[in-house]
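Note that one protein chain is taken out, while the other chains of the complex remain in position.
Showing subunit A:
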Amino acid sequence: MTAGVTTDGGTANDLTPDGAGVLLDGVTKRYGRQTVLDVPRLQVPHRSFTVLVGPSGCGKSTGLRVVAGLETPDTGRVVIGGVDVTDVAPGRRGVSMVFQDFALYPHLTVEQNISFSLRLEARHDRRNGPSKADIARRVTEACAMLGLEKLRGRRPAQLSGGERQRVGLARAVVRRPSVLLLDEPLSALDAQLRQHARAELVRLHRELGNTVVLVTHDQLEALSMGTNLVVMNGGKVVQSGTPGEVYRRPADTFVAGFVGSPAMNLHDVRAGTHPAGTELTAPGLRVVIPGDRLPAEVRLGWRPGDGVLERLPDAGPAAGLGAGGESTGPGLHADGVVDVVEFTGDAVVVHCAGELGRWAVAVRAGVDQPAVGDRVRTRVAAAHLHLFDATTGRRIDDPTA
């Protein structure tokens, strides 16, 4: 069934042509005085599963609607598959879209919903449009692909949320779009179904072999599904790259705080000179790192999963160590008291409070997990520390250069 859809598209085994995919070039969009979208250049690679992620109001949905042609940009060009489509009607761009609330046609059956676009195409172009048999075959394919065979005669009101979502997807893929746009397609589903649907979407992308652009505010969804991640904030693209890159090397403190759960711990520190490089200090913290090309005010970040916890005896040397922030080796050391312990299944997120402020450490559940009130020391290896310029928020990649 999948072979039919991809090979009939005619591009399944072609080499990626240059300039294919989606390009937003100098696109801006304003509503009144507010600029909701300002993208100097954004390339969505051909056949990628690109996820636009950001908090609500960051412009990601507007960006998607601009690509679809439902919104006209105030400036700039939209290029799809190498063709400037800025002035092309939504129906002629070779894109289809799945909406957050599915936006099915309520008075039509599942089958009629799915075949709607094909029937229009046949009507618009009697010579080259799909024949009745073509339409029937393609609808059957799409239904098979999404497991809708038994629901073809139903109306949207008679379907569950998950079924509606599949109809929305079938309606989109039946057109064999070169670009499939998904606007928060999972947020209307309950948690259990969402997990399943996430995997289904990834599978669908593999079978279709086309470009998928998904919009979500859920960073976990973004990390787990995409081959390409675009983080947006305030109408601008803050970072784009593979999920791994974005996770490992967040471009600024916004990305650092937004991507990853629990969020990255961030501390304001002062940079001072040290014979071995630079010494970063904050109350309850002292870190020495190599290199000296750092501004005076730095934000220090580390992933909760990169922290190692060790329990300290209730009194005695531990108190002294913590208060002074004595470094006993390279990397970060911080002492504190366990404030909240969050059990998440495989892991336990331990929220600590100390002179440094508050931070979270994720440790494996079970064996020796700390309890509320325990005094603990957190260690983070120097290699796992992220440095950001405190004034601009930008990442400092290599303090030695």
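The rule we apply is simple: contacts are C-beta pairs under 8 Å (C-beta built on N, C-alpha and C of every residue); 3 or more make two chains touch, one makes a residue touch a chain; residues count from 1.
Methods note: contacts and distances are computed from a predicted model.
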item	value
Among "ABC transporter permease", "Putative phosphonate transport system ATP-binding protein", "Amidohydrolase family protein" or "TusA-related sulfurtransferase", the UniProt name of the subunit that does not appear here	"ABC transporter permease"
Residue in contact with the excluded chain [from A:Val39, A:Leu52, A:Val66 or A:Met97]	A:Met97
Of A:Arg41, A:His107, A:Arg270 or A:Arg358, the one touching the omitted chain in the full complex	A:His107
Contact footprint on subunit A, counting only the chain that is left out	68-70, 89-92, 95-97, 99, 101, 103-107, 116-117, 120-121, 124, 171, 175
